[in-house]
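Just one protein chain is left out here, and the rest sit where they should.
Per-chain residue numbering starts at 1, and chain names A and B are given in the order in which the chains are listed.
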Amino acid sequence: MAASEENVSIADHAKRTRREPGALRQYATQLAGNPLGIVGLVLVVLIIGCAILSPWIVPYDPTQIFVGPRLGGPSWAHWLGTDQLGRDTLSRVIAGSRIAMLVAVATLGTALTIGLLLGLIAGYGPQWLDNILLLLFDAVRSFPVIVFGLALVTLLGPSLQTVILVVAITSVPIYARIARTQTQSLRNAEYIQAERAMGAGTMRTLAIHILPNVIGPLLILVSMDVPLVIATEAGLSFLGMGVRPPTPSWGTILNDGYGVIRNSPWPVISGSVPIVIVTLGFTFLGEALRDIFDPKLRRDL
Amino acid sequence: MLFYFIRRLGLSVIVVVLAVTILNVMLHLVPGDPAVMILGPRATPELIAKTREAMGLDRSFPMQMAIFFGNVLRGDLGRDVFTDRSVTTIVMEQLPYTLMLITASIAWAAALGIPLGCYSALHRNTWLDKITGVLSVSTISIPSFVMALYALLAFAVGLKWFPAVGAGEGFADSFHHLVLPAFAVGISWVGYLARIVRASMLEVLGETHVRMARAFGLRERKIVVAYALRIAVLPAVTLIGAGVAYLLSAAVFAEVIFARPGIGALIVKAVDSRNYPIVLGCVLVTTGIIVVATLISDLVNAWLDPRVRENL
């Protein structure tokens, strides 16, 4: 059942890649008709804007202590309050959006590239290689991300690079699996069989026919994974296993807040705002995009 | 059936072996003496020599792996260098707490999520369906540790309805301590399950055999339960089985945030003190939990679906 569904999605996708003029406009109209998608788009733009513009829009120096009272609640001077060292939470949160986006782009880029490559190899290569790769993917996937990350942290020490490595390694199998299934069903598609019968080389077939059709659905999945990656980074940093203080990361801000949760609720509440915004934003947007481009696409969990 | 069990178990063993191999290989790939890595900051020359010998570091790498797996097979995960207690004992002491937490989380999530998804599918586009839809997406996307922090803040620190720390003693007290962590771990699964059950329920309700049951005038409740839901829960069962890995990740945070004992809390502490044998032990046990969970979900699927049963 799953296989046939995927075939349908590929057929649909192949159809859609031959875009008519005005298709972009049509997508925009479709997005406009989806209120949650609009909310998502606004939130995503907000966060990306913060990440890019953060050095210029922070009201205070995010690492400067005692710019305000300790553990102050929201006020006109400090919209999201201040932490236990009197640092401005809003400034820290905005600065943290840079780390979050950096991790998201770096990990997803790495994971997508490696996943795509392995998926193409597994889907197009010999059967035995496919079997071995599948087993590997399953092995990596049967680790809980955090436990796996913690094991790596023990070896490599906590750092931004470790976080990126952890999330990339755990995401690769997901993309690789999907790329593999898509490649396999495309490989058996009649037009590709015909092309091969006429003597087209492997590289040509892969580059011209398979890659463009595999990458589309993968990109949608990647965009839906952004919140997951950001949450993992924040989670590891929260546990003190990711980005180290004093670099402001959303996870460390929350960790600071957790330490003083009995004294003031504000650091935790304010610290969680960006995570909630970014996860909801990307999820709403991702869902809307998926509905528009590829309603049949599902994660093969 | 027996064949299925053997095959499934064989696959699981391969997965566990691969997982441990990867971690072991990494231990050797990281620059520096593996014995020093294992000992972390406590390394003294005598301890290093002792550990080197125990790991067989002077022998070939395959030999080291063989020694390691031999030990694992005997249930010997090594000794905690610091306290000299058996790692197996330490891990097993913590295991019940984590198992209790994830079981409770799955149980309440399934008890709420499956009926909710079923209701949504049967009453499509009603206000409850729409609210469930938005709430599902929201609870799925908000990370579990944020949920745990909110739960802690609202119900433990603020309202003081539930304790904030520990696992409690005795049944009632343990239950009382379990509520908030299980809430935090399970909440996103309510949304997950509701969504997947709704989708598959809609699919099944549109199938010809449901129409045929209607054409035979069977009672609506019978059709919904025996003809539709029984088939619609199959993907949910698979999802739970595959999702235990995610549940375990969430459990790590819940245990840290609510200061509960458990594998998650143990591993975090071990990472902090760079206690590699304990970390490795925890990884093995969690992988084991995942393997067993997948097995259980396969069995439940087989029990519900004869087609799966015969393909085993």
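Simple rule for what comes next: a contact is a pair of C-beta atoms (placed from the backbone, for glycine too) under 8 Å apart; a residue touches a chain by one contact, two chains touch by 3 or more.
Going forward, contacts and distances are computed from a predicted model.
**Student:** Can you pick, from "PadR family transcriptional regulator", "ABC transporter ATP-binding protein", "Glycolate oxidase" or "Tryptophan synthase alpha chain", the UniProt name of the chain not shown?
**Tutor:** UniProt protein name of the non-displayed chain: "ABC transporter ATP-binding protein".
**Student:** What are the shown chains that the omitted chain is in contact with?
**Tutor:** Looking at the entire complex, the absent chain's contacts are B.
**Student:** Which of these touches the unseen chain: B:53, B:93 or B:207?
**Tutor:** B:207
**Student:** Among B:231, B:265, B:279 or B:293, which residue is in touch with the absent chain?
**Tutor:** Going through B:231, B:265, B:279 or B:293 one by one, B:231 is the residue touching the chain not shown.
**Student:** If the missing chain were put back, which residues of chain B would it touch?
**Tutor:** 207-209, 211-219, 222, 226-227, 230-231, 304-307
In this text, only the chains that are shown with their structure count from here on.
**Student:** Could you list, by residue number, the parts of chain B that touch chain A in their complex?
**Tutor:** Chain B residues touching chain A: 14-15, 18-19, 22-23, 26-27, 30, 37, 134, 137-138, 140-143, 145-146, 149-150, 152-153, 157-158, 238-239, 242-243, 245-249, 252-253, 256-257, 264, 267-268, 270-272, 274-276, 279-280, 282-283, 286-287, 290-291, 294.
**Student:** In their complex, what parts of chain A are in touch with chain B?
**Tutor:** Residues of chain A touching chain B: 36, 135-136, 138-148, 150-156, 227, 231, 234-235, 238-241, 254, 257-258, 261-262, 265, 268-269, 272, 275-276, 279-280, 282-284, 287, 301.
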